[in-house]
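Okay, here's the structure, questions in a sec.
The other protein chains are all here in position, but one chain of the complex has been omitted.
By written order: A and B. Residues from 1 in each chain.
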Amino acid sequence: MAKSNSAILSVRNLQTHFYGDGAVVKAVDGVSFDLKLGETLGIVGESGSGKSVTNLSILRLIPYPPGKIVGGEVIFDNKDLMKIPENEIRRIRGKRIAMIFQDPMTSLNPFMKIGAQLMEITQLHEGLNNSQARKKAIEMLELVGIADASRRIDDYSHQFSGGMRQRVMIAMALSCKPELLIADEPTTALDVTIQAQILELIKGLKEKIGTSVILITHDLGIVAGMTDHTGVMYAGKIVEYAPTEELFSNPHHPYTKGLLKSVPDPLIEQKKLFQIPGLPPDLSNLPKGCPFSPRCSSATTQCQEFPPIRQINAEHYSACWLEN
Amino acid sequence: MCLPSFLCVIKIMSTDKTLLEVNNLQVHFHLSGGGLIDRLMGSKPRIVKAVDGVSFDIKKGETLGLVGESGCGKSTTGRAILQLIKPTSGEVLFQGTNLAKLPDREMRPFRRHLQMIFQNPYASLNPRMTIGDIISEPLTVFKSLAKQQLDKQVQELIERVGLNPQFIKRYPHEFSGGQRQRIGIARALALNPDFIVADEPIAALDVSIQAQVMNLLQDLQKDFSLTYLFISHDLRAVRHMSNRVAVMYLGKLVELADANEIYQNPLHPYTQALISAVPVPDPKVEKQRQHIVLQGDVPSPLNPPLGCHFHTRCPQVMDQCKTNEPKFVNIGKNHFVACFLTNK
Partner (left out) sequence: MNQPVSATVVEEKQLVVGTSLWQDAWRRLKKNKLAVFGAIVLIIIVAASIFVPIFSSYSYDQINLDKSSEPPSLEHWFGTDQLGRDILVRSLIGGRISLMVGVIATAVSFVIGVTYGAISGYFGGYIDELMMRIVDVIYSLPYLFLVIVLLAFFTKSIFMLFFVLGAVSWLTMARIVRGQVLSIKNQEFIEAARAVGVETPMIIFRHVVPNTLGPVIVYTTLTIPSAMLSEAFLSFLGLGVQPPLASWGTMVNEGVEAISVYPWQLIFPGLMMAITLFSLNFLGDGLRDALDPQMRKD
C-alpha cells in the first residue's frame, strides 16, 4: 500500500485525569502523536502507563466520574473529536474508528447470537436491512477465517474458543471498513500459537481493507513485527517515539533501553538479564521532574525538572535530558 | 543467608545426581456426572486426562523448564509432583521415596523439601494476614521457634528477596504485584527447600518486573542450591531460565532436551511452531522470519484426538499419526521426542 504522509489522526497534548479519594491520578498527561494513513503505530508500556486510557480517550470512552479528559485535542478528519457533540462521536465510534479489546470473553454479549451482534453494527451505521446485514456478517466471519460461517453465525459466544472470539471481535470491528482500528492488547489473553494466528490476521486484513492501526501492547516482540512507528509510554507520557526499526536499533530514552535489554531473546542464549530497578510509578504520587528518574541509572540533578520531548533526529523524539 | 548455617557447607552443587523422578504420571479429573445423585442414577462421569503419562527426571541443581499452552496440563503436573493434587497413577520419586504413595500425614515432613511459587501474586497471599505472618507460617508449622528468633529469620528472608524488612507488619494489598511475588518467594524459601516448583511465576508481572524476578530466582538458585521446575507459557523466559526444556501438549510430553538444543534444533512440529510463534524483539529479524502459523485451536482435553494428539494441527501430518501414538523416546544426546518423523 502506498504510504501517504498525511496524518489520519493527530493527538495533541491529550490529558485525562482520574479523581478519587482526594487524589488526582494523571493517567494521561500530555500525550501527542500523529498516525499516518495506512500505517501501524505501536504503543508500548507497562500497566498503569496510560496506554489504554489514551486510546479510550480518543473515542471519549472514559467513564465520568471518576475519569475526565481535561485537555488536548484529537484531530480526525479535520475535526476535534474532543469538541464535537456526543451524537456525532457516536457515529464515528464503531464505524470510522473501531476498537478491539484484550478480553474477547467479556467484549461479547453472552445472551446474543454472534450474528445478531455483527448485524447490529452494520444496521446501525450503514442502514442495511436484515438480509443484507446477515449476508455481510457471514462475509465478515469468512474474512476473519471462521470456517462454516453461515452456520456458526447463529452460535453464541460461549460456543467459540478464545482465539475464535477474538476473530469475531475483529470481524465486528472491521464490518464498517473503519479508517482506524485501535487494538488494545488483542492477543494478551491468548496462547502463543493462537496469538500468531491473530497477528497474521490483523496484518493481512490491514493490507486488504487499508485500515490504519494503533496497536497497544506490552510485548516488544509484537511491536517489532507489526508496526511502522512506536511510541513508548511511561507514567502517562510518551517518553520516546520513533520509526520502529530506529527505536530498536538506536533507542535513546533509558527506559526504552532498559525495556529492550530486559526481554530475553528466544533465539540466543544470554547470561544474566538486565533489570530496570525499582517499581512501576505510583501515578498518584509521582516524583518531581522526570517520572523515570528514580529508576534511571543515568539520572542527574537536571532530571528534577521534567525533560521536554525533543527531536533526536529526523523522526525520532525522546523526553530525556541525555545527549544523543 | 542460610538456616542453619552449617548446612550450607554440606549442600554442594552437583548436576549429575537425580533429585526427582517422575514416572508415567497421570492425573485424571472427573467432571460433572461424579456427584451423588448422578452415581445413583448410574450416569458415567466424564474424565479429563489433564496429565496423561508424563515421565521425566530433574537433576540436582538444574532448572527444568516446562512449556505448553493453557490447558496442556503443565500446572497440574507441578501440583501433582507436590501432591497438592493426588496423582491418579504413576510415581513421583523424591530421593528414592515415592511421594504419590504417601498418605497426607506422611507427606507433611517432605513438604519442607519441596516448595512452590505461584502464578498469581494477588491470589496467593492471604489478604487478611500480615506479610510477617505469611512468611513465618511455614516456619511455625515445622519448628517451634521463640518469637524473637522467628522474627529475625523472617526479616532475613524478606531482605534476601529484596524487600525492606520493616514491612513485616504490612498487608499484601499494600504491595505491588512484583513485591507480592517476592513475598511468595520468601515464603517458599523459608524452610530452605531443595526443590521448588515455580508455576508461571512471572506471567502476571510487568516486563520490567519480570526481569527482576527472573534474576532473583537465579540468584537464589545459586545461593540456596535450589532445583527448579519452571513452568511457563513464555518461551523466552523458559529459554532464559532453564538448563533443559520439556514441551507439553494435551497432557503429554512431546519433546525434552537441553535448552540450547531444543531452541536451535526443535524436532517435534509442535515445538517448531511454538518457537516460531514467539515474536523476537527485533524488527529486522522479525521481518525476515518465517512464522509457522498453526491452523485451528487446541482440541478439548475432554475429547483429545486419537493417535498423536497433535495430528489435527500438525503441518506434517501422516496417515499413521491419526491412529497410532508415537512413543516418547531418546533419539540421542538425551533429546526425547514423541513423533513419527524422528522415531521411525
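In this section, contacts are C-beta pairs under 8 Å (C-beta built on N, C-alpha and C of every residue); 3 or more make two chains touch, one makes a residue touch a chain.
Worth saying up front: this structure is predicted, and the values here are computed from it rather than measured.
Only one residue in the set B:A80, B:L191 or B:A338 touches the chain that does not appear here, and it is B:L191. Here the missing chain is touched by one residue of B:N24, B:S89, B:Q149 or B:Q166, and it is B:Q166.
In the full complex, chain B touches the omitted chain through residues 35-37, 79, 82, 84, 108, 111-112, 115-116, 118-120, 123-130, 137-138, 141-142, 159, 162-164, 166-171, 173-174, 179, 182, 184, 187, 190-191, 212, 215-216, 219.
Quick note on the criterion: only the chains that are shown with their structure count from here on.
Averaged Cα coordinates give chain A a centre that lies 32 Å from the centre of chain B. Of all residues in chain A, those touching chain B in their complex are 46-47, 161, 163-164, 191-197, 199-200, 218-225, 244-245, 248-249, 258-260, 262-267, 269-270, 272-277, 279-280.
Residue ranges of chain B in contact with chain A, taken from their complex: 69-70, 176, 178-179, 206-212, 214-215, 218, 233, 235-237, 239-240, 259-260, 263, 273-287, 289, 291, 293-295, 297-298, 313.
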